[in-house]
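A protein chain is absent from this complex, but the other protein chains hold their places.
Take a look at chain A:
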Amino acid sequence: MLTAVLLFLPLAAALLLLFTKGAATRTLALGASLLEFGLAVYAAFAFKTTGSASFNLNYHWIPSAGINFHIGLDGLSLLLVLLTTFLVPLILLSAFKHNYDNSSSFYALVLFMQTGLLGVFVSLDAFLFYFFWEVALIPIYFLAGAWGGERRVAVTLKFFLYTVVGSLLMLAGFVYLYLQTGPAAGSLAQHSSELSAFYNLKLSASEQSWLFWLIFAAFAVKMPIFPFHTWQPDTYTEAPAPATMLLAGIMLKMGIYGTLRWLLPVVPLGVSQWQKPVIILAVIGVIYGAIIAIRQRDMKRLIAYSSLSHVGLMAAGVFSLTQIGLQGAVIQMLAHGVNVVGMFFVADAIERRTGTRFIPDLGGLTRRTPILSVCFLVMLLSTVALPLTGGFVGEFLLLAGVYQYNAWVGAIAGLTIIFSAVYLLRMFQRVMLGPDSSFSETITDLTGGELLILAPLMVLVFWLGLFPGLFLSLSEPAVTNILGLVGR
């Protein structure tokens, strides 16, 4: 029941929002998202760490087809639910800094999106998973398309088509798997789309080989993995800042999570067959994203490519199929979510003050903005994976996993830390330090409200960096469970 409340509270709030105006809108949106976070924290305390899901809810959804509304939380889901519910209030707060037209629709779409995202993380039925997977896409399409930058129409259309084509392929894969299942106990339907039914399938290696790509297509586009990434930099750049944060901070994790839950254990033979090409693609993405990031002069675009580079490493860690690599991916999902939201927020804060995010136009901002500089630097160093920060723990574990798979690949992937230091510190140097620009004297420092957004992010950066054990212990049984299924 708790899971259902978690899932539908944002949706209910979103519907209510449409009937409110002015200050009430902000209060309601923020209040609902904070309540939601409180519920998620409560769920975390009430949670008993086991390999299987707790807080299960299972209803017949389409009885004649054996499709159930089955949701539940295991350690992995719980961490992502915590991440989502933690980030959404902050993203809403950052949206308050802008005076968007039709703001009640904007906030309603953000909350609607939250329901979609949470649905993806808690679904235990394949078609329910697909359902929420697409539900998450609709609001972000409108957020990016209606409130985005100049080239928004073409860019969001490309984004929409890419992701929908990917998900349709996944759906085709699911339908095939579904038709292979037998009836569930106590059901009139001939087939079942339960996750457990998929886990119990015995498929030949050749079937799994092509099923792998059908299902992986959706995840590869969403993460995105090189060469399915071409929608990503444009969309991140054109979308309004809060939508970019949703995309990079949470939506990207749908791809990693989907791979962990719906790909590795479902078609293990396909995974072992394609492990090598996928890791190579992922590592190419790591290097490619980093090299392009060095050349960027738009802060948002630079962060977008940096995100592309980092997600490549997460994918490589997942496909190393080692305990340490998977655990690294889990921690890095959290750390990256926090980092990238922080980075985009800082970029947005600078753009709101100066009216530009073009790096050559900026410079020497730090004198007037000591607090902003410190926050920026913390987020940046965590993204670079400096020890003590969350990014370090995640990347270290990921690299250890990839290294276990293959030392050479691990070494090449390790270049990411050097590269990201290069492009991020260069950006910092040119924007905050360097010769004065026309804004150096006039720019104002972070306000208390803005600090309120960055402070929780920074707390989490250090928490993840200093005491990752709490998070790792939550996800460990789930990860062990997944690896056990992969090795079956």
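FYI, a contact is a pair of C-beta atoms (placed from the backbone, for glycine too) under 8 Å apart; a residue touches a chain by one contact, two chains touch by 3 or more; residues count from 1.
Just so it is clear, contacts and distances are computed from a predicted model.
Chain not shown in the complex: UniProt lists it as "NADH-quinone oxidoreductase subunit N", one of "NADH-quinone oxidoreductase subunit N", "Dihydroxyacetone kinase subunit L", "Amino acid/amide ABC transporter ATP-binding protein 2, HAAT family" or "Fe-S cluster assembly protein SufD". Only one of the listed residues, A:His70, A:Arg152, A:His310 or A:Arg430, touches the absent chain: A:Arg152.
Among A:Phe47, A:Trp61, A:Tyr199 or A:Trp213, only A:Trp61 touches the chain left out of the display. Check A:Phe106, A:Phe142 or A:Phe376 against the missing chain and you find that the one touching it is A:Phe142. Screening A:Ala172, A:Leu433, A:Leu451 or A:Leu485 against the full complex identifies A:Ala172 as the residue touching the chain left out. Although one chain is not drawn, the whole complex shows that of A:Glu134, A:Asp298, A:Asp361 or A:Asp445 it is A:Glu134 that touches it.
One chain is missing from the display, and on chain A it is touched by residues 60-65, 102, 127, 130-131, 134-135, 138, 142, 145-146, 152-153, 156-157, 160-161, 164-165, 168, 171-172, 175-176, 178-179.
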